[in-house]
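For this view, one protein chain was removed and the others were kept in their places.
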């Protein structure tokens, strides 16, 4: 006897990753899949790697019967998501993977996303989905907002340091190296293999990336004062993974202790021994996160490095972890897959 | 209550892949790991992606206690394997991943591997591990020899066609595109990223590749007459996967029917609709195989294309599937992971 | 004092490659660049790698002044090219890189490209641009048609063998591994880095690829009888290069001798010693071609392997080589760049 879930927006990468993860989840069955432009198609046509699975055919959302669903994952594009979720039954549990419900403040939403929110009441209701820090609110929540993948990576590095008061809040630099799947299945010239392989470049530099909205919200709340980090993501020629290299001012040993203390019991967050730094190659395809700390020859400086898979822990794996909590299932169920290497 | 397995040679890619797969296998526990040059180390030091798992420390084989093991996987290099297995208790179940027990004929072994076999009695005892075709012999076997990864790919394309008598036996060309993990974790100049990425080249061309020994043995036995195929592998800049493009003479519809008939009930072998050809991207990280057939504008010609993951179905996944059979477990247990994409 | 050339369709990869090559050509100056959708932009905006060069701004074709051009390169899409070239002054020298003038027979054109040719008189006038075999016709020609990149690779392997009568004409199999730049700068899902890296798949299989029109035309003319090859291209995760693995029936020594004899004096075609096979990594970025021959354990079988850069010798390098001939310049001028490795 399994619980029933539907995935709205199953024709993108995060939707497909949800399907992959749920395929080995013993407590969940996928009973509905939507994909507007690809409605009527089998998932195996949209994603040939899903050929071996038995899955419902893609439908338009309006044609879906969600009455028997115990929970809905919403992997739709930003802006679309808020409209669709607003139209769902108000007692249906929802895990949203878009950016629509990450920011609690309507003004902040408008600032970063360029227009007023269409469902401000839901915005208030939504719980921020960074599992390890919002578990108690996620468990009883009806609507949980998945975090940005960069926002997850950066917060795993920095939150315990703010809480422990071990770093200078005015000098936090996050330099991220991002796998290309984070950009989604979108047809853009710079995402073509011929353009992207063989090099790297920064994007959304200078404090313009939307995930800064989440950093501002979360770090400031935690610190009890405004915190504004410097954040530069770089598009790199690999498909999965974010490496966040975080430059902070503070005592390296205290920083390592704060992280090790905060994550000691976490099933997916692994703090490496002092001085050892992680690689994205060690987490691909899994919900695991590796975190390392290095001191520096310059006293009072430290580098915290976080590696996670943007599609798993940075998105669909987090969503499933939250869904487990919301449905009363074991939190790690369906998420214990080891990383894939090489 | 789980069964206990040990992995000899756990510091190579096939050993690590076994660890990855067994990590989510509900019926098996890893109780011993060997790695001669890395004895004393934790697996997480040898393979940082295994950091999240709780695993025994690497030992020298002579220091291992195998008395409680229900089965041993032997992922040692060719030639070493036969010596190690010969020294194991004769009632211990063994799945060997090396080339040492693939060829039944001592003369064929000596021809392809350049020296006499050190354990000819075991060579006789060993069962050839191409699961779908040797299931009944594998189930009661004590020693099962994993097939070559190329040999698996080629046989999935060709065996049903020989059995069904639908192709010209004297005109079989296998052109393979091989991911680099098939070459193992060996320090060779041509396997460096700087050398290998960005291009492709053939290797072991002209009928010199050792997996031809398996093709000769199996195809000839099946046909009841000598069959010698043309086989050229190519090293390609991806980590996992073999794409076998097989050029044959015969009626495409009969060929497709032979494959669909042979594999209709197989859990891991998926024959695509006529004319649809697979990609290695659709099977990476999984035990699944996709098989397609295309006719040609030239009548009487067909192309059969097989995609499998050399580390999973071509090696460690096959080994686990065989171990399941030998241990009386469900054949697909621990092997239902969906492929990873992108 | 240099000659003046213009490039129509400079916003695609073959156009950009022409710019790159001409940048170090001592006898040519680029005086015009067209790019319809990007008219008004600097080349550095369209292709940031061209930032260091001083180049004319992109224009619409109708705004260009071609009266002072000594030669025009036409790197426009298929079908567009024939219309644009038909509208050019009839005494303007043109090297066309599209497929529009490769097939001499209007019926063949219609069969492979799905509609009647719009400029059948020009089709008759055009000379097929496989330099080494059409030099004498190219030198005085006004309109030269660049060959398909696959067609070039396959012909370098097979033409001398047909001419020398050393292979079975009814059993020629061309298995090609193709870099992704051959697909152009087009926004297609399967060309995204996330989709394409990490694997390979065949495409246009079964005798449907349009370059077969060229193989048919050229091989049949050479043989004096119809020749129809089997041809399967595979999209591979590298940007530049085609590796053509050609399976033929014939005596390997005679085959090697035919190739070495045919290409002994060619500046760009390098036949390797018997048994040595090339890699695409050895030709990237250059106009050079490497060709190898291997015998097989099966008597009377041989494999010919050709490696060339689809953007250079397979397209823009060939175009420049032909332009040199048409303009009375040294044939290799501007084309002696060594390959780039790693």
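Structural remarks
Going in written order, the chains are labelled A, B and C, and every chain counts its residues from 1.
Definition applied: contacts are C-beta pairs under 8 Å (C-beta built on N, C-alpha and C of every residue); 3 or more make two chains touch, one makes a residue touch a chain.
Here the structure is a predicted model, which is why all the values come from computation and not from measurement.
From the set B:197, B:232 or B:316, the residue in touch with the chain omitted from the display is B:197, counting the whole complex. Shown as candidates are B:91, B:189 or B:265; the residue that touches the absent chain is B:189.
The omitted chain makes contact with just one of the residues A:116, A:202 or A:330: A:202. Residues of chain C in contact with the chain left out of this view: 13, 16, 19-20, 23-24, 47-53, 181, 198, 239-240, 268, 270, 272, 278-279, 281-286, 288, 290, 336-342.
Interface with the hidden chain, as seen from chain A, comprises residues 171, 173, 175, 177, 194-202, 205-208, 212, 228, 230, 232, 234, 236-241, 243, 245, 247, 275, 277-282, 284, 294-298, 301, 303, 305, 307, 342. Counting over the whole complex, chain B has residues 13, 180-181, 183, 185, 187-189, 191-198, 237-239 touching the chain that is not drawn.
Just so we're on the same page, only the chains that are shown with their structure count from here on.
Of all chains, the one whose CA centroid is most distant from that of chain C is A. For the pair chain A and chain B, the distance between mean C-alpha positions equals 36 Å. For this pair, chain A with chain C, the centres built from the Cα atoms lie 45 Å apart.
The distance from the centre of chain B to the centre of chain C, with each centre set as the mean of the Cα atoms, comes to 39 Å.
For chain C, residues touching at least two other chains, in rising order: 194-198, 237-239.
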